[in-house]
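Mind having a look at this structure? Questions to follow.
Heads up, one of the protein chains got dropped from this complex, but the rest are sitting where they should.
Right after this comes chain A.
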Amino acid sequence: MTKQLPGVDIVLVGFGWTGAIYAEKLTAAGLNVLALERGPWRDTPNDFATTFAQDELRYYWRHGMFQEASQATLTFRNNSSQTALPMRHWGSFLPGNGVGGSGVHWNGQTYRFLPSDFLARTHNEERYGPLPEHVTVQDYGVTYDELEPHFDYFEKICGICGQAGNLNGETVEGGNPFEGPRSDNYPNPPMQMTFSQDRFAAAARELGLSPFPVPSANMSRAYVNPLGLQLAPCTYCGFCEKHGCGNYSKSSPQTTIIHVLMQRPNFALRTNSEVLSIEKAPDGSMASGVTYIDANGDSFFQPAEVVVLCAYPLENTRLLLLSQIGEPYDPQSGEGVVGKNYCYQVMSSATVFYDEEFTNGFVGAGALGMVIDDYNGDNFDHSGLGFIGGGYIACHTTNARPIESHPVPDNVPSWGSRWKKAVRENFLKTTSVGVHGASMAHRSNYLDLDPTYTDAHGRPLLRMTYDFTLNDRRLTQHLTPVAEQIANGMGGREVKVNIRRGSYDSVPYQTTHNTGGTIMGADPKSSVVNRYCQSWDLPNLFVAGAGLFPQNAGYNPTGTVGALAYWSVDAIINQYLRQPGPLVQP
């Protein structure tokens, strides 16, 4: 039997980056906020202490901090003629679990999307003519200029370390000359680079490209953020991605926001509380709250004036589908919106092997890198190329964790004496130039509910139907040779190119940048939420996260996820609360 609980002003479903952002702003505005988190409480001293955080087997290979597939996974197929099968354990991407979500185990590469990324359809059609049929790329409905103050604030909350390239329209030497105008510099200077980045930057400059430091959420110095929380200088230990930071050196919801929230009497957090559905008022015009289940199996109805979906994009989509909110997307007709425009990221790389020099990859950090943006977004002329979008090309030194990272040259077998010797010879002497490519939306890539497989509560799993598109393939074919060319200029013995070929494979880890499914836009016929991330169907329901992206840009998503959350919560406080109802008339 479902127990009815007293109401709250705001209920947040999930408590990672976006949950923390909404909670902080809404409690500061005097509202009574409750966050429901499926996983456990996690904080630095107990859960990623320096004495055991650097455990590669436990945290990566045994999925110490990720969603448990046994509780809920998703099913996957490359196209709709196949039968989707469950991802029985994680591979290609790693959804987080627990307080802080994936914000605990990210690398910290914190970009702003380009102004043209937010106008992907209008901008590209104006410059190159109509997009091909079945390319379902859309505008965000919000512009870079509108988001700029929110990018700036998120960077200050995180203490991002970087070098501005465009301050109020003035180009600044050493930064990204292609970035949108910034109202302020980064709050902290870039990280200290290593040998590999020096070689990359020199080779890129030699080719006339413009290298700049990767904007990093790993601290280059001690920092106090606008909420008064303190971050410590990064120690370059090489255990960022897939690990929590024991040193308070990586921005996460824990290190930048949550400690402040826990002091506020108008904030509460219930852990091990999984939301099963969003409930509607009897007339169907508003959300009335959420139903959740705790670890004892008891279920509760939590009434709320406003519901915000702050779970991972895949789970936000599933919750809308399970709650029958919004029209599910139908790839046959192209009608419907929930589950539409699922996108990912198209990765490739060129590995450089040295003979004499040591790259010492174990001296690393999640966002330690130099990068070029010359081939991202619409920073180059796409005329005649047959694709839109691009990607950054970067040389990161994030880790040399030995189970994961032991690149060997071409033609080395994958086991036996020759493999072992090649690992020894190259372990300390390689670096990589990576292409981080955009993923453009296509009519055939989408999310819906699986007809066969169910989670631990008996609810349908989410089904992913996804493959790389023609745009993706042309993009990676155009950009990977640039990475190879830079790699060739870095003075190594040899270069091995790892191109992206064949169908999308759910097995090897690529990146946890799953986007779309709950996309934002200007029109209820083609988007789930409006420009303020407010549901077109239920005006007191808001959605956060990378599920809002109508397509994925050639950057890591978190910077834009943070900016969109601050933009949306600002609209709730300054517009919605004054006059509850739709903020955009359809």
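One rule holds in what follows: contacts are C-beta pairs under 8 Å (C-beta built on N, C-alpha and C of every residue); 3 or more make two chains touch, one makes a residue touch a chain; residues count from 1.
Convention: contacts and distances are computed from a predicted model.
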item: Protein that the absent chain corresponds to, by UniProt name, given "Gluconate 2-dehydrogenase subunit 3 family protein", "Cytochrome c1", "Ethanolamine ammonia-lyase small subunit" or "Tetronasin ABC transporter ATP-binding protein"; value: "Gluconate 2-dehydrogenase subunit 3 family protein"
item: Per the touch definition above, residue among A:Ala28, A:Ala69 or A:Leu167 touching the missing chain; value: A:Ala69
item: Among A:Gly16, A:Gly238, A:Gly336 or A:Gly562, the residue in touch with the chain that has been omitted; value: A:Gly238
item: Where the missing chain touches chain A, by residue; value: 40-41, 43, 45-47, 49-52, 54-58, 61-63, 68-70, 73, 76-78, 82-83, 85-89, 91, 192, 194-195, 233, 235-239, 246-247, 259, 261-265, 267-273, 294-296, 354, 356-360, 362-363, 400, 402-403, 406, 414-417, 420-421, 423-424, 427-428, 452-454, 503-507
